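Here is the structure we will look at, set down as structure tokens.
Omission of a single protein chain aside, the complex is shown with its protein chains in their original locations.
So, chain A:
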Amino acid sequence: MANSKTLGESLRRHGVTRRGFLKFCSATASLMALPPTMVPAIAAALERAKRPSVIWLSFQECTGCTESLTRSHAPTVESLIFDHVSLDYHHTLQVASGEAAEAAREAAMHENQGGYLLVVDGSIPLADPGYSTIAGISNVDMLRETAAGAAAIIAVGTCAAFGGLPKADPNPTGAVPVSEIIRDKPIVNVSGCPPIPVVITGVLAHFLTFGALPELDRYGRPMVFYGQSIHDRCYRRPFYDKGLFAETFDDEGARKGWCLYKMGCKGPMTYNACATAKWNNGTGWPVEAGHGCLGCSEPDFWDAGGFYNALSIPTSDVTGTVVTGAVAGAALGAAAALLNRGTQGEAREKHATVTVDDLEKGV
């Protein structure tokens, strides 16, 4: 349960020196994507930070977001954060189940009324609440009930943020994101399928450090992580600008590390931190592995025209972003877009299905 000890006190009790604390603060600044000049402010804030209570609800989801979180690659930082947040309810990670688990949730809600952080992964089915229930309680009822006493909500993953895969056309369960049900609480969307582990913990660290939510973009995502497109930070960008594109997975361009635009890379319409934060302990990320970006942190990415079709104008409300991306691109990129006119036409129709043939022939 949340207690009144500050992080500074609890670290000292564990024998962490001031130097250790400074190291922790530098890593936290880096984790939160804040400039190193913020370290003294972070140190001062963390020194005073109180332990918040966190309730984590999982609805229509694949547990990938929780997998991502528990594999975040800075255990020193995260374990200190997690030792310091009180994860009072998480039905995948907690031991208790069924009614005992629900009792723990109600106790945490009651004790920290108005002050706990609610984390949600998964979308909420509205077509028939029976599609997804926990201890017999429908997702929508549990969300409304738990959100009522929360200080803020973090929607983790594209399902909770935008509906995700469950909401993909034709959306059989009537899936909606958290923001369509809860309108009177601050909501942060940490999108991605799954989100980058350090982005999830970075947002939690921000709340723990400053007791407030970070600055958000128009989709409710933290600007520090989602402020720039994959394309603008991609190390393959110089090839895009020169018009050097890989055409298939094993041609000369692919071997030389050229731009993956023609193989369907959605980097120009996708806002996320993959190009800098990277994946798997910072080893690499999809584009570095030679595969285009799928656009998984954008609304309706499943219906954006096929993963292997060169970027086209999708039907969803991401259109504005795409146009900006295309305008920002060089003339050569526009030429490449023209080459794919046929593909664009198909994609404009609601959603183009990817067949095994598409995968085999690339674009």
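Everything that follows uses one rule, which is that contacts are C-beta pairs under 8 Å (C-beta built on N, C-alpha and C of every residue); 3 or more make two chains touch, one makes a residue touch a chain; residues count from 1.
Going forward, contacts and distances are computed from a predicted model.
Look at the chain that isn't drawn here: its UniProt entry, checked against "FAD-binding protein", "Carbon-monoxide dehydrogenase small subunit", "Hydrogenase accessory protein HupE" or "Chemotaxis protein methyltransferase", names it "Hydrogenase accessory protein HupE".
In the complete complex, the hidden chain is touched by one of A:P35, A:G114, A:G130 or A:P170, namely A:P35.
Hidden from this view is one chain, which touches chain A at 16-20, 22-24, 26-27, 29-31, 33, 35-37, 39, 73-77, 233-238, 250, 255-257, 275-277, 281-282, 284, 288.
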